[in-house]
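Structure record follows, encoded as structure tokens.
Note that one protein chain is taken out, while the other chains of the complex remain in position.
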Amino acid sequence: MSVPVSGRAASPLARALRRNRLLSAATALLVLIVLAVVILPPFLPDANATDPVHRLLPPSADHLLGTDSYGRDVFSRLVSGGRTSLGLSALITVCAAFTGMVIGLVSGFYRAVDAVVMRIMDAWMSFPAIILAMALAIGLGASIWTELIALTVLFTPFTARVIRSRVLSVAARQYIGAARVSGMRPAKILVVHVLPNVLPLALVQVVILSASAMLVDGAMSFLGMGIAPPTPTWGNMIAEGRSYLVQAPWLIVVPGLAIMACVLLLNLIGSSMRDVVDPRARALGDLQRLRARGAAR
Amino acid sequence: APSANTAADAGPPVRGGNLIVAVPTDPQSLDMVANPGQVTAHIGNLLYEKLFEVDKEFAARPMLVETYETSSDRLTYTFELRKGVTFHDGSPLTAEDVVASLQRWLKSHVTGQQVAPDVVTLKAKGDDTVLLKLKEPRYPLIDELASPGAEIYAAKNLEGVPATGFTDKGAIGTGPYKLASWDIGRQVVLERYGNYKSRADQDWGGQAGAKQAYLDTITYKVVADQDALVNGLQTGQWQHAMPGNDQYTALKENASIVVGNVAGANQNVIIPNHAKGSKFADVRARQALNLLMDKPAMNAATGGGPDLTAAVGAMVSEDNPALYSTVGDEVYKQHDPAKAKELFAQAGVKAGDTVRIVTSNSYPQFAQWAVLLQDQLAQIDIKTKIDTYDFPTMLGTINKDPGGWDLTTLFFNAALTSPSQMPAVTLGAFNGSASPEIAALVREYNAVTSPVQAKEVMDKLQALVWEQLPVITLSQSRLYAAWSPELKGYDGFYRVFWNSWLKR
Amino acid sequence: MSLLNLTDVTIGVTQDTAGHEERLDLVHGLTLDVVAGQTLCVVGESGSGKTVTALSVVRLLEFVAPVYTEGEIAVGGVDVTRLGAEQMRAYRGARIGMIFQEALDSLNPAQRVGAQLLEAYRPDGVPARGGLKARRAAEAKAKALLAEVGLTDTARIMALYPHQMSGGMQQRVMIAMALMSDPDILIADEPTTALDVTTQAEILALFQRVQREHRTACVFITHDMGVAAEIADRIAVMYRGRLVEIGDKLDILTAPRHPYTRALLECVPRLGVSRREGFPTISEARLRAVTEGTAGRDEPVTETLRLPDAPAPVGDTPPLGIDRVTKVYGRRSRLARRSPVRAVNEVSLEIAPGEFFGLVGESGSGKTTLGRMVAALETPTSGRIAFGEHQITPAGLSGDERAFRRQAQLVFQDPQSSLDPRHTVARIIAEPLRELTPLRGGELDRRVAELIDEVGLPAGCADRLPAQLSGGQRQRVSIARAVAARPRLIVADEPTSALDVSVQGQVMNLLLQLRRSHGISFLFITHNLSLVLSVADRVGVMYGGELIETGTPHEIATSSAHDYTRRLLAANPDLSAYIGRHGHPSR
Partner (left out) sequence: MAALLLRRLRDLVLILLIVGTMMFFVVRLMPGDPAMAILGPTARPQDVEALRQSMGLTGSLWNQYLSWLGNVVQGDFGTSITYHASVIPVVAEHFLPTLTLAVISTAVSFVVAVVVTFWNAVAPRNPVAALLTRLSGLGMAIPDFWIALILVLVFAVTLRWFPSSGYVSILSDPAAAAPTLVLPVICLVIGQSALFILTLRESVLGELPQTYLRTARVKGLSERQVMLGHVLPNALMPLVTQLGSNFAMMMGGIVIIESIFVIPGLGSLLLGAVFTRDFPLVQGVTLFVALMFVLVNLLVDLSYALLDPKVRVS
């Protein structure tokens, strides 16, 4: 008798996508947004072409979403700003999640380095964020890379702490000992047993990170430490538009909605993905679905 | 919105009440010598007085001086002080106080420092007479004594004051209001000075003439955020504010708020770096830049429209007719990108070169101009790198590497009383624009004897500026204020609130 | 009058496979009844649906799995499957109490046991409402019950947290808690499996007394036929999700009608009967033949392994030497009030190559700790353990760790937490093969399937997650993992506690075969005295961290010098009384 060990009917992701209409809709929409942001710019008016005489025009056929205080086309800026914002947020998320995960995993699992690493994290976190961001912005000049570094530096200790606390509880489980008995090296145990059990939390963290990245980008622009003009990001579009809340509300509403939509979609995808990665949550999800349908009283 | 108050609907003055005024920053210091900030100056106007004060047209009028005499060689000035004037602490104003205050002004204030080389002696003669001897005649001396920084403080309060200025304890002047409390970062409260001795003359407007303190107290609330500034005005949290240009249109449309121009203006400038290493060390490059810049477009972006923007190349506000000169405006109005490109090439600035703009985020328009410049330079294939810093960082960066930047953006107060206060003159060290020709004209101005001559020299100076381009003027921004209809008697001169009252 | 009536009950879960829902019946057409004041013991195959049935009676399964129930479960004449959620709640606690196997996991770790007890108080069958008076009454009742279950230091006990109590204490608290609401029916799911026999004996006695005094009807699920013999009035036998037989205790034990019951009784290890050459197990094929009538009703359905007499090839198995090993947990600290725990104290022991060493002892006496040190999961505080070229000293394991792992394996006591909840059964079993052997690809898959089969797991388990298995099934996964890489030494920490006797026999046979074919040594930790005495070469008894004696099973059983050992033996539940008395079944 032969039992398939790893082969399964379909990958869990594909299954989840098929099963969860919300997830597939959210994913499709996000993919659409990303595609639009990547493909569209060449077909739109230059996002940086200024025309101050035609500033603050309301939405019209010429300018789908109106113009901003420099007379630039808001739709073009929305699209190319999306490119920067989404790209930046993705990069920051990847970097911060990666460094945070590595630090959290290592310091939670190898107790020898834990005390030192965590004290450094503490000092790092207790350093006021504004100063950190400013010091970097001044030291390196306001550019996309500065912001990437600044936000990665800012977010890393938070992710690291959250991950570490979960690693600590996972590392205390018997199955970690069982893996050692099975002859697994610690580094591999970390990857095979600890990491997957930390992953659902990490996914939540990723969602939080990508949302925060977009929001903090806005906040940095708001404080004048964001990406150098004229490169648009949704964050600095809001910051620039805020003076015209009454005159030209679309300037702040449009990028605000864009941020919200993307973060919301990411959130939806993240929490559904989490069910995919975590079989226990998946089982619970099934249960809740069935209960909601009244299959089980 | 109804425009500025007219005497007719104001009714009779009402005594009492507390006026709340929103200011964008804490004054940080109430010492007008150590801190040349706008908020300090405006609060200081109510606290302190000078020997002379400017009227509505920025002409000097006697304030603490009763009479003064000038010797025939125009080298000796004798000032007779008004009698019975007291400081807020009750001590009488004496010639000693004037000497001590002006000595400090000559030593530490930008304008004073321009005057100082010409001063031979400054001394008290008795209690009420001050003697000032000059090396050379100086036509604008009285105007300079009426400019911010020349306030008179009690001599005893100036002893041992550090370079950073005195604290709230030293904030004692002879003005109609005195300091009641100062909650740093939050608010400054002034209250009526009961023993204020007003001049008997009629109100000359501006800062001069008779002053009646109708309001019991004036509270300056620190409100840094532009939206909060406007919202608070609308919700009645304060009765007076000077919001940014971008808020103008919205406020103007608001029927429950009075919007009006305020005396004086700001001169908006692009500052090219003349130092070695800069792309604009060559005058042709500066001229090219002037040709390239689409000034109407850049002014449009500054917001407020024609109400707030005067498209003139003058360095001094129109409100000050004695110094206002539009000579050189034909250069100011030139706009020819093709020729600019040529000129740039001649000056060695080629397509593909990168112009380094440093700017600060202390005012939104700085970055706006930089971005627009960038776009215009891009049209003739010149690249730009914009570095936006906070103000001290920008100054520090420029200071550290004088050749490491090409352009920066700023604005200056254009309500001036003498050429020595003009940025084209005072910026000499900052961007290396000092030139013997300019210095010679300033000397020539000092030597004149009549307003007509003065105007002539001023025209020459203005023309020279458009030739050498130490700064390139974009426009003048008119200041404006927005206030509650309850505030009466306010004539739109800065934040001067004597002779104003609240009508309930 | 019967209190609890199950009529034709079918229980199953809905599974979501490849996009559409499938129903999987776990229990089929179950019909049984429980009479007031009587104890019904449910025995049977591991994974036969005992726990599922019990949980369905109180309708707890629906909180954790998408279950469906058909048929009627009547409590006092009311079909609980039709009750609304709120009405059902009135039945839980007040009408039906329940005690679970895993006492520690079943208590809230963050709450003092006192509070947990008070919460269960249901005067007149409804939750206590209102103030101090009810609270006083609840407290009085809790104290009385704690005293009744043998925890006389009531005030202190109520202030403890679950993890501060021993397993026995936890189980007593669970019983007291179930009694707080004076239930009519008490369901206990293997409540003594994790306890040593002396504690088990106490709990059983307590259980019986409580049941008599409170006139409660009991359902008692167990694997231990000895336990069933001791406390049951009636016994129900389950097999493959069906009830195969129910009847009075004596009838079932002495005159079983169903071949499965008969076979189960035959498989029970007995004191004095050596099983070193092999255990009897139930042959599925023969059982099917008998039940389907293709074979005679009296045909034997068990088969007993007979190992060849050839001595084990112990050539490359080194001896295990444990030399004055001590393990102290916790550091003495001036600031904290806690004092260190001496879990293992100066234990010295030799296990010869190929020897089967059984280790018994009180709960908390340090057996697991010793086992973990031998498996190099824990370093001793002092002393040394030698196994071939490997040494385990306070400094840690010397030599190549992988080489050691290839040689020594551990079966964990708690299968639940020693299986990664995110890995499937197949993946768990494949892990040591991947790490310690060169097997890969198809060969690896084949070997995994083989192991699943060898430990008697249904093939369908391969893709399941640990949470979807029964307790016994999890334990077998744990065993399969330990034997996978063919080690030389296996430390087995209560590897069969959750298994029925037939599967237990199957697993033991596997271990014995391995030992015979490969000369494996065993350190076999257990609470099951009958089992260990019938199979071990030597037996050690631990008490309070010390190894108080070692000897052959015969020596231990007949001539122990130690008081504790004798108590242990006396407490061992044994079927022989019945079987001896009635001389049946013969063999």
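Here are some notes:
Going by the order they are written in, the chains are A, B and C; count residues from 1 in each one.
One rule holds for everything that comes next: a residue touches a chain if its C-beta (ideal position, glycine included) is under 8 Å from a C-beta of that chain, and two chains touch if they have at least 3 such contacts.
Nothing here was measured: the structure is a model prediction, and the numbers come from that model.
Considering the entire complex, the omitted chain makes contact with A, B, C.
Taking the complete complex into account, B:Leu427 is the one of B:Leu343, B:Leu427 or B:Ala481 that touches the chain left out. Check C:Lys133, C:His163 or C:Arg306 against the missing chain and you find that the one touching it is C:His163.
For the chain left out of this panel, the touching residue among B:Lys276, B:Lys400 or B:Arg504 is B:Lys400. Annotation for chain B: contacts to the undisplayed chain at residues 26, 28-29, 34-36, 108, 110, 113, 162-164, 167-168, 184-186, 221-225, 227-228, 231-232, 234-235, 237, 362, 389-400, 410, 423, 426-427, 429-430. Within chain C, the residues in touch with the undisplayed chain are 55, 58, 60, 63-64, 85-86, 89-94, 96-98, 100, 102, 105-112, 116, 119-120, 122, 127, 161, 163-164, 174, 177-178, 180-181, 330, 333, 335-336, 338, 467. Listed for chain A, the residues touching the missing chain in the whole complex are 119-120, 122-123, 125-131, 134-135, 138-139, 158, 161-162, 165, 200-201, 204, 207-208, 211, 215, 218-219, 222-223, 235, 238, 242, 245-246, 252, 256, 259-264, 267-268, 271, 280-281, 284, 288, 291-292.
Rule of thumb we're sticking to: only the chains that are shown with their structure count from here on.
The most distant chain from chain C, with centres taken as the mean of CA atoms, is B. Taking each chain's centre as the mean of its C-alpha atoms, chain A lies 46 Å from chain C. Averaged Cα coordinates give chain B a centre that lies 89 Å from the centre of chain C.
Across the assembly, chain A contributes no residue in contact with two or more other chains. Remark: chain A residues 48-53, 55, 69-71, 134, 138, 141-142, 224, 228-230, 240, 242-247 touch chain B in the complex. Residues 14, 16-19, 62, 64-68, 81, 85, 372, 375, 377, 401-402, 405-406, 409-410, 412, 414, 417-423, 426-427, 430-432, 435-436, 444-446, 448-449, 452-453, 459, 462-463, 465, 467, 478, 481-482, 485 of chain C are the ones touching chain A in the complex. Interface of chain B with chain A (complex): residues 226-227, 244, 246-247, 249-250, 296-301, 303, 361, 364, 367-368, 370-372, 374-375, 386-390, 393.
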